[in-house]
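Note that one protein chain is taken out, while the other chains of the complex remain in position.
First chain written, first letter: the chains are A, B and C, and each begins at residue 1.
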Amino acid sequence: MVEVLVDTAVRGSIIALLAVGLTLIQGTLRFANVAHVEFATLGGYSAVALTGAGLGLLLSSALGVALVAVLAVVLYRLLFRRLLRSGPMIALIGSLALAIVIRATLQLLYGSRPRYLPTPLERGIDFHGALITPSQIRLVCISLGLLALLALVLKFTSLGRAVRAVAANPELADVSGLNRGRVVDIVWMLSAGLAAVSGILLSIDSAVGIELGFNLLLPVFAAAIVGGLGSIAGAVIAAYALACAESLVLQIDWGAIVGGTHHLEVGYRPAVGFALLVVMLAFRPQGLMGRAVRRG
Amino acid sequence: MLVVEGIKKHFAGIAALDGASIEVRAGESVGLVGPNGSGKSTALNCCSGFERPDAGRVLLLGKDVTGKEPWDVAKLGLVRTFQHANLPTKMSVMDLMLAGGHLVRGETIRHSLVSWKRVREEEADAVDKAWSILERIKLDKLAGHPGGKLSGGQQKLLSLGMALMGDPKILMLDEPTAGVNPSLRVELAEHLRKLQTEGVTLLTVEHDMRFISDVCDRVYVLDRGAIIASCAPAELSDHPEVLEAYLGRSGSRAVVESADRRTLS
Amino acid sequence: MHRRRIKARALGLAVPLVLALSLSACGSDDSGKKKADLPSANTSLEGEFKIGAVLPLTGTNATIGKDQQRGIELAVAKINEGDGVMGKKLVVDIEDSQGTADAAIQAAKKLVSVAQVPAVIGEYSSGNSIPMQQYLESQSVVGVNPGSSSIELRTTGSLQFSTIGLDDVAGAFTADALWDKGYESIAILAPNNSYGTGIVSSVSDAFKELGGTVTTSGVYTEGQSDYRQELNRLKDSKPDAYVITTYGKDGTVINKEIYELGMTDQPVFDIYLSQDVPDADPKSVEGRIGMDVNSTSENGQAYADFYEKTYGEKFISSFNGYAYDATMMLAQAINKANAADPEAIAAALTEISKTYEGVTGPIVLDPDGQRSEQPYVIAEVKNGEIVPQ
Partner (left out) sequence: MVEYLLGVGILAAVYAINALSLNLQVGVTGLLNFGQVAFVGIGAYSVAILDSHDVPWIVGFLVGAVLAGAAGALVGRLGRTLASDYWAIATLALAELVRLVALNQDGFTGGAQGLSAVSGIWTGMSTTAREAATFATIVVVLGIAYLVARRVRNGQYGRVLVLIRENPDLAASLRHNVVSAKVRVMALSAVMASVCGGFYAMYISFIGPGQLLPFATFLIFTMVVVGGLGNTTGAVVGAVLITVLYDGTRFVRDWIDVSADQAAGIRILVIGVVLLGFLLVRTEGLVPEKVKAAHARR
C-alpha cells in the first residue's frame, strides 16, 4: 500500500503541474488547449539541448523553463490569438495541429529515440517497503513547492487578483482598467513554465521522448475537467486522486470478483483516467469544485 | 393558455425568481416589465424549457411542462425569440425560414434517403409558406441573403418570421425592440397586433414602455423575482410600488434618468 | 548541427511544392559509404531474373532494414559473379515497408502484381512479416522471412519459409540455459508486440516443461516513460531470476528502473543481450547475463570479412547474415528447380536446405519451412562489454 502512496505522489505531482496550467488558460481564454502538454515535451528537450551544449543541469533547467515560457507567449500572439478569432472550434483543431507540428519537429530534430539528462544512476531508498529514488523525492518536493507558490501568488498579489478578475469575467476585466492582454500573456508564461518544469522533472526521473506530453494528455485533461475547469484547487486534488485511482486499480487483486488472482494488465492504466473522465462528464459535468461547463 | 404558479429559481444562492405567478389567457397580449435583474429573462427561460425552476409549476394549455425540454415545450405550441437574435451567417434567410418550419419527413434520415419525392413536396409547401411570411414582414427581397448579415432590426423581424413558420399558439418575445430602429419598431408593433387578431397569444418582455402600451392589453411588473403589480399599461403610473421598483432603491441620478426615459418617452 | 537543422526545416516546408515530382520518383536508396566496389557480374549472363524483397528502409527499424539490404546486395554480387540464376543475372527488387504492416503488404502487392516475382524476401518485425507472408501465400508466391521470430510464422502456409530460428527455438534454448543455471522460478517481461507475446509464451512453456515455475509474465506497452508498475509486478512475484527482453526506445528506461528498484541484486537474464545492452547506462547492465545468436561461426568469418571490406565497417546488426542466406538459398533453389514456378522453388528450397551451410550456420528447414536449429551463445556483460561465457 505504501507503493500506492509513492506512485500517487510522483505521478500526481507531474499531472498536477500540467493540469493547473491547463485550467488557468481555460479560465482566462475559455479555450481547451490540446497543445498544452507539448510544453512539457519542449521543456524536456530544451533541457537536453542546453545540457548538451555544456551547461549544468540546474542552469539548463531554469533556462529551458524560461525558453518554453517565452515560446508560449510567442505562440499565443502569433497563432492562438488568430485562431481564437475564428471561433473556439477552429482554435481547438488548431491547437491539435500545433501539437502534431511540435511533435513532428522534435522527431525531425532529435529522432524518435528518447534522450536522457545527465543525471547519475541512483538506487532507490526503502521507504516502508516501497522504493523511492532521490530524484523522485526532489520531483515531489519541487512540484508541491511550486503549487504552493502559485496558490500564494494568485491569492495575495495584485497579479493574482488580475488573473482571477480576468478568469471571472473576461469582458468586464477590460472595463475596470486592467490590461487584459498583459494578464493573458502572464498566464501563458506561468502555465507553460509549469508545464516545462513538469516535463523536465519527468525527463530527469526517466527520459524525454516525443510522446512524453501526448502520453499525459488524457490524464491531464481528466484532472483539469474532473477538478472543474478553472478551479486551481480542484485540478490539484483531482490530479492526485486520479494518480491514486490509477495505482489502486492496478494494485487491487480483482480475483475476489472474477475468481483466482487477477491483476489488470498494466496496459490499461490510461483507461482509468478515461473512465473517470467519461463518468465525470456524464454525471457531474461541472466537476468537483467548478461551475457548470454546459454551454448549450 | 399559460399559467405560471409560484416559480422559484436560484443561481449560486441568489434568488432570480422568488415565487412569481403569471397567467396569460388565450388570445391575450401580455407584457412583462421590470428593472434590470428583476428576473424577466429567467421567467421566460423557465416557461420555454431553457431553465428548470427550483420550485413551482408551469402549465401550458393545461399540461404541466415544468422542466420539460425546450423542444417539447415548443412542440406544444409555445415558441420564443431571443433578445440577441444571433442568426447564422452561413444560412440564407430562406434557409432559416425553412429551419423554423416543421417538416416532419425531411427531419428524419430515413425519409430524406428513401421517400425523397414526398420530402420534396413537403419542402415545396414550406417554401410557399415562407415566401408569404417573408412578404408580410417585407424581407422577401432579401431571401437569398445570409441571415447573420441583416441589420439588428431585420434579424428581429426574421426571428419572428421563423417563429411563425411553426404556427405557434403562444409567442414569447424577449426584448423584441432591443437594437431595432424606431421606424421598424412601429412596424413590429403592427405585426404583433395583427398576429393577436389572428388568434396568436403573446407574452412580451420589454423595456420600451411605449411599445408595451402599443402592443399589450395587460402588464405584469416583476421586481426582485416576484410579481408586484398586474394592470393595463396605462394604469402603471398609478401604482406607487412600480415607480419605487424603478426609481426607489437607487440614488444614482443616471439610473433615474434612464428609467425616466424608459417610462416616460 | 544548427545549419543542418535549418536546412532540414526548410526542406520540410518545401515538401508540398515538389510533391508532383514524388509520384514519378522511384526508389534508389544509396546504401551508405562503400569502401570497396562489389565484385562485377559475370559477363556471360544474359537477361535478368527478378525476385523481390520488402524491408523496413524507413521507420523505427530502418537501421536493421539497411543492414538486411546490405546482406542481399552481397549475396547478389556473389551469385552474379558466378553463374547467376538460370543463366540470367539475379536482380532483387527491394521495396520499403516503412516498418508498418499496411505498407509492407502494399509493397508486396506491388512486387507480385507489377514485377511478377516468384519469391519475396522480408520483413523484420513479426507484425509485418506475418500479414505479408499470408498475403504472399494467397497469391501463391514464395516468401522467405530473414528477420522475424514469431512462432505464428509456422502457420502462414506451405510456400512460406524462415532462415532465422523462431522463438520456439530461442525459447527452448533460453529455458534450458535458465534451468541449467539452477533457477527454479522465473518472472518474464517482454514488449507487447508479436515478438514479445511469442517469446513470453515459448519461454514459459519450455521452462514449465522442465519443471520450473513462472511466477509472473507480463508485456509492456512500448513508448512509455515509466515502467515501474510492470517491474514491481515482477519484483513482487519473488522469482529466482528475472527474464527480460527489450530493445531500442524502452530498453534504456527499463534497465535504469531495474537498477533503481534494486532488482539487479537478483540475476537478470536478457533474451538477445546485444539488442539491449548498447543503449543502456553501463552501470545498470553490468554483470547482466543473457543469450544471443552466435554470429561467430567459422563459415561466417569469410562473410564477415567480405562485409567489412565492402562497407568499411563491422556488422551494424546481426540481421544481414539471414538476409544473405535467404538470397543465397533462393538462388540455389531456383537453379535446382530450373523454373520460375513458386511451387517448384518451394520444393527445391526444402531439398537444398538439407545440405546448405550458410554464413549463419546450417539451415535445415523443418516440415513447416522453418529453420529447425540455430547456434546460440550465453554471454555476460563485463566492464561494459558483452563476453561469451
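We take it that a contact is a pair of C-beta atoms (placed from the backbone, for glycine too) under 8 Å apart; a residue touches a chain by one contact, two chains touch by 3 or more.
Given the structure is predicted, the values throughout are model-derived calculations rather than measurements.
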{"item": "Where the missing chain makes contact, among the chains that are shown", "value": "A, B, C"}
{"item": "Contact residue for the chain not shown (choose from A:65, A:83, A:154 or A:183)", "value": "A:83"}
{"item": "Absent-chain contact - pick from B:119, B:137, B:188 or B:212", "value": "B:119"}
{"item": "On chain B, residues whose C-beta touches the chain left out of the figure", "value": "48-50, 69-72, 74-75, 79-82, 86-96, 98-103, 105-109, 112-113, 116, 119, 123-124, 127-128, 130-131, 143-144, 146, 148, 159, 162-163, 165-166"}
{"item": "Residues from chain A at the interface with the omitted partner, ascending", "value": "31-32, 34, 79, 82-83, 86, 88-90, 92-94, 96-98, 100-101, 103-108, 111-113, 217-218, 221-222, 225, 229, 265, 267-268, 270-271, 273-275, 277-278, 281-282, 285, 293-296"}
{"item": "Missing-chain contacts mapped onto chain C", "value": "8, 11-13, 15-16, 18-19, 21-23, 25-29, 57-60, 62-63, 65, 96, 98, 100-103, 105-106, 109-110, 112-114, 126-127, 130-131, 134-135, 138-139, 150, 152, 192-194, 196-197, 219, 221"}
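The working rule: only the chains that are shown with their structure count from here on.
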{"item": "Pairwise touch network: line, ring, star, complete, or other", "value": "other"}
{"item": "Chain separated most widely from chain A, comparing mean CA positions", "value": "B"}
{"item": "Chain at the geometric heart of the assembly (C-alpha centres)", "value": "A"}
{"item": "Whole-Å gap between the CA centroids of chain A and chain C", "value": "39"}
{"item": "Separation of chain A from chain B, taking each centre as the mean of its C-alpha atoms, in whole Å", "value": "45"}
{"item": "Chain B-chain C separation of Cα centroids, rounded to whole Å", "value": "74"}
{"item": "Multi-partner residues of chain A (each touching 2 or more other chains)", "value": "none"}
{"item": "Two or more partner chains touched - positions in chain C", "value": "none"}
{"item": "Complex contacts: residues of chain C adjacent to chain A", "value": "5, 8-9, 12, 60, 192, 218-221, 223-226, 228-230, 232-233, 248-249, 252-253, 256-257, 259-262, 281, 283-284"}
{"item": "Footprint of chain C on chain A - complex, ascending", "value": "3, 7, 105, 108-109, 112-114, 116, 121-124, 131, 133, 202, 205-209, 211-212, 215, 247, 250, 263, 265-267, 269"}
